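Have a look at the structure below, then the notes.
The complex is shown incomplete by one protein chain, all other protein chains being positioned as in the whole.
Moving on to chain A:
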Amino acid sequence: MKIDWSAIGSVFGVSLVFTVGLVVLFTLGIRGLTRREQAAAQGDSAALAVTGAYVCFAACAAAVAYGIFLIVSKN
């Protein structure tokens, strides 16, 4: 019997990196939006934070799209 350790290893690595990466990106995005809320409350603008937030969300959306692509292309 042959146990495919490399497959297990790569599932492990990929899951870990992607999950942590995505969650942190998303957290940063939300931080950016929170900044805007605070800035708006004080009458400032927070263009940089907001731009950063949208970049983060776009990356997350891309990851989701890639996920759907993986599901669909599994033929």
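By our rule, a contact is a pair of C-beta atoms (placed from the backbone, for glycine too) under 8 Å apart; a residue touches a chain by one contact, two chains touch by 3 or more; residues count from 1.
Note that in this section contacts and distances are computed from a predicted model.
Entry comment: the absent subunit's protein name, as recorded by UniProt, is "Phosphate transporter", drawn from "Heme exporter protein B", "Phosphate transporter", "Penicillin-binding protein 2" or "DNA-3-methyladenine glycosylase I".
Touch with the hidden chain on the side of chain A covers residues 1-4, 7-8, 10-12, 14-16, 18-20, 22-24, 26-31, 33-34, 36-38, 60, 64, 67-68, 70-72, 74-75.
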